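Note that one protein chain of the assembly has been removed; the remaining protein chains are unaltered in position.
Read from first to last, the chains carry the letters A, B and C; within each, the first residue is number 1.
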Amino acid sequence: MTEAIRKNFASDNIAPVSPEVMAALARVNAGEAPSYGADDETARLNDAMRAVFGCDVWVYPVATGTAANSLALSAATAPFGAVVCDQSAHIATDEGGAPEFFTHGAKLVPLPSADGRMALADLDRALSDNALGGVHTSPIQTLSLTQSTEWGTVYELDHLNALTRRARAASCATHLDGARLGNAIASLSCTPADITWKAGFDMVSFGGTKNGAMAAEAVLVFREDLARNFERRVKRGGHLWSKQRYLSAQLLALLENDLWLRNAAQANAMAQRLAHGLRRHPAASLPFEVQGNEVFALLPERSVAALEADGWGFYRWTTPPGIEGVLIRLVTCFATEPCDVDGFLDSL
Amino acid sequence: MTEAIRKNFASDNIAPVSPEVMAALARVNAGEAPSYGADDETARLNDAMRAVFGCDVWVYPVATGTAANSLALSAATAPFGAVVCDQSAHIATDEGGAPEFFTHGAKLVPLPSADGRMALADLDRALSDNALGGVHTSPIQTLSLTQSTEWGTVYELDHLNALTRRARAASCATHLDGARLGNAIASLSCTPADITWKAGFDMVSFGGTKNGAMAAEAVLVFREDLARNFERRVKRGGHLWSKQRYLSAQLLALLENDLWLRNAAQANAMAQRLAHGLRRHPAASLPFEVQGNEVFALLPERSVAALEADGWGFYRWTTPPGIEGVLIRLVTCFATEPCDVDGFLDSL
Amino acid sequence: MTEAIRKNFASDNIAPVSPEVMAALARVNAGEAPSYGADDETARLNDAMRAVFGCDVWVYPVATGTAANSLALSAATAPFGAVVCDQSAHIATDEGGAPEFFTHGAKLVPLPSADGRMALADLDRALSDNALGGVHTSPIQTLSLTQSTEWGTVYELDHLNALTRRARAASCATHLDGARLGNAIASLSCTPADITWKAGFDMVSFGGTKNGAMAAEAVLVFREDLARNFERRVKRGGHLWSKQRYLSAQLLALLENDLWLRNAAQANAMAQRLAHGLRRHPAASLPFEVQGNEVFALLPERSVAALEADGWGFYRWTTPPGIEGVLIRLVTCFATEPCDVDGFLDSL
Partner (left out) sequence: MTEAIRKNFASDNIAPVSPEVMAALARVNAGEAPSYGADDETARLNDAMRAVFGCDVWVYPVATGTAANSLALSAATAPFGAVVCDQSAHIATDEGGAPEFFTHGAKLVPLPSADGRMALADLDRALSDNALGGVHTSPIQTLSLTQSTEWGTVYELDHLNALTRRARAASCATHLDGARLGNAIASLSCTPADITWKAGFDMVSFGGTKNGAMAAEAVLVFREDLARNFERRVKRGGHLWSKQRYLSAQLLALLENDLWLRNAAQANAMAQRLAHGLRRHPAASLPFEVQGNEVFALLPERSVAALEADGWGFYRWTTPPGIEGVLIRLVTCFATEPCDVDGFLDSL
């Protein structure tokens, strides 16, 4: 089945594992180690995260982004509360109800936006309206943003700061879905601290899997009160690995020598190459800025069908209201190479 | 820290990963693969499970035993229902409330037993009493047994059959926590089919992590109605890996050439060697039959303290009512070698 | 505080209890009666409901509409499922997360509409899109409609039938929030059967409290499979009264001599009188058809403020996008009299 696909731009999760991560797994596979996170590898991971983010941080490695996001939301949101997010957010559209499961039924309040970036005015209105609701409505207790967004755009730091400041003024906790955090950092040329706790986030889902790991994400918690009992939530969700060294080793390998940022930069560069080629194509148009590793393109139906027939892998996306043509999503990753992109463009 | 421990009998989860499993992970780490279980490796795993168990089976790989058990229970038990189990069961004592989380608050009904093996008369009484309860009590809808048990004992096939027959007569679903299933099969010299669906089980948590995997278990579902929507539960729990090939590959490596049974047999043999040595020690006594890879021993406090001082790793266990001395638990695994056991016995 | 208000059009729940209902409560207050619904009054209620609806029906009396709606949804919707409804639905806007609580985190999928009546095309699109979603989205399993709607409009029977037919084609269960069911029946001059099971509904929240009861609603279940274990859900929600005769007696009193329909007709007539008067007022406009017992009116700010200063009770409502002026909601009930309405109109 995979032979039919020449190069797969369907997602960054169809990629293999970075060789450095595989090497790290092999390296830790010697002898015994204490279980459930009492191992040396996990201790080293905690140190490395503190160094990378330049502050105290509680680190909870888990295997999936859905788990990372949902656990983070559950630590900040009561069962009777609500989470405000962009309507394109993964937590709202693609996690099979996991946020509702882990929060025990908190409501998601998705706000429409032009390109996946929540407007400050919209957040302001949502919070103001919600504050009037009383006992009959679910109080918004958490703001969750996605960086880079599901439409491949990246929030400026000022924008993030304004949103988190408004949320905190309403006593909300703040969460960043960083499944593609590295891509955003690579795009903004900022530090990991700038884009997370310095931008007003209490918790971050630090993405590893889409960026070279096998199955490794981490919830980073920057507020001690939110970290309290967090490990109990991890355990209760079935997400505490007994052999945790193999989870920590993956994340550690990504941090070492900035592999995560180099992988992300490579993916971003390939997205730029793709976007550049598409912009020169007369029948193609790009509805969103290309800032991370996702390229959305509007193409005529016959071009899309021809690319599919040619064996290229990608998704036809739900076309947002008001946009004409067939919208496709192309995702690059650390393993994408120039010849892959050029081949696609030639085929088109 | 780990240097202080000479050889660690604390748990079978302190072991590294079997070389064959590591090799399988390296092997599948080439090129792209469809995500979320649409990969070839997962297809091969499904075939292999069907072959090993000799029947149709729905296979749901997850990373932890807590997830496997809890997902299985949630498929069979309504939020208002109950699960009957032995009071030593992992689901009742060691999973941080995960069964309650995944079932949305179903009750556990733990029955006391002498050695971790539920007596038929006790199950019969529990089900009979429960049937009288009406709307004020939680109806028992699932029987969950553990094989081999948490006390290192193994149910005979007849015993299992009698228990599942009684449960089914009460319209209960039946679940086997097989975190140490291989050890039980190795102990009984039966087939995987004999001990699972032929013994009346609808669902089995097939353990891999304690038996050589990195982080891989599988829920095996033998009843189509229980498999319906099961994958939705996996996803909603955050347990669906995007790069599932790396989960399936671990399990496949265990099945190939019966690695799982060979690993389990090695662990069992080391437990026998340990038990044999302990039985010859004048101050030691073994309160339970040693049939799997766990040995419980009663020793004088000073012997226990001396072993600890010597750097041996093991747990002091809660002494069951009516038993004198210090109860310790010693667990062997595929990586335990005769010299480890002999060293411990010498030290004692 | 209540003295400041001349006549309260804030809600139909500010009314007292119908004298007939009070009399019924006094009548059943003699001697002992079996508890938890085994009493004669409850048996009589079941018979009366069967007679009124002309079919077999399982009847679950509870004290609040929030409980009735949430229990009904929970019987039809898995925790990983979703409920499609109008965005004005009480379950989506005013129940403090109760539907999410009782369903254990199912998602609500609210569809926009012009006047509280879901368009068939919108339902069709929502169900079609949802069917494509796979494991990452929450499957819509229930359609919930409100009759009369939250905007005081009433669905025609054909409209209801078309919506339920489409939902059933997608294997959805169907629920009617009938907090104001009597008002809709009075408006349509149909039978209770026509508007419920004959219109394709599996479950109905039969409203009593807004229509003359003290605190009494009933979930009517027309499908045996949905009734199974329903009482367990009622009990588990804390909604099973030990002295259930006092709950059943309220509902029975409403059914006797069609009190519920007479009460509703009186409320509707008063709404018509109010609407008629408002339509003649040069500065007022009515954005929605007035078909039940709710009147929404757009008025200039100074008129609204003057009415408030005069002591009239009503709510300023959130003005829907695209509508100018101050939107107020006026609700009539069985206890509203012509002089109340005329006084309000005079004051305006």
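Note that in this section a residue touches a chain if its C-beta (ideal position, glycine included) is under 8 Å from a C-beta of that chain, and two chains touch if they have at least 3 such contacts.
A quick note: this is a predicted structure, and the numbers were derived from the prediction, not measured.
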Chains shown that the absent chain touches, full complex: A, B, C
Residue of B:Glu100, B:Asp202 or B:Glu294 touching the missing chain in the full complex: B:Glu100
Candidates C:Thr66, C:Gln141 or C:Ser187 - the one touching the absent chain: C:Thr66
Residue touching the undisplayed chain, where the options are C:Leu25, C:Ala269 or C:Leu345: C:Leu25
Touching residue (missing chain; options C:Ala82, C:Val154 or C:Leu240): C:Leu240
Where the missing chain touches subunit B, by residue: 79-80, 82, 93-97, 100-101, 103-108, 129, 135-138, 318
Touch list for subunit A against the chain that is not drawn: 36, 78-80, 104, 135-136, 139, 229, 231-233, 235-236, 240
Missing-chain contacts mapped onto subunit C: 1-2, 5, 7-8, 10-11, 13-17, 22, 25-26, 29-35, 38-40, 62-68, 70-71, 95-98, 101-102, 209-210, 214-215, 232, 235-243, 246-247, 313, 335
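Everything that follows uses one rule, which is that only the chains that are shown with their structure count from here on.
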Chain pair, most C-beta pairs within the contact cut-off: A-B
Cα-superposition angle relating the copies subunit B and subunit A, to nearest 5°: 180
Centroid distance [mean C-alpha coordinates] between subunit C and subunit B, Å: 50
Centre-to-centre distance between subunit B and subunit A (centres being mean Cα positions), rounded to whole Å: 34
Between subunit C and subunit A, distance of the C-alpha-averaged centres to the nearest whole Å: 42
Two or more partner chains touched - positions in subunit B: 232, 235-236, 240
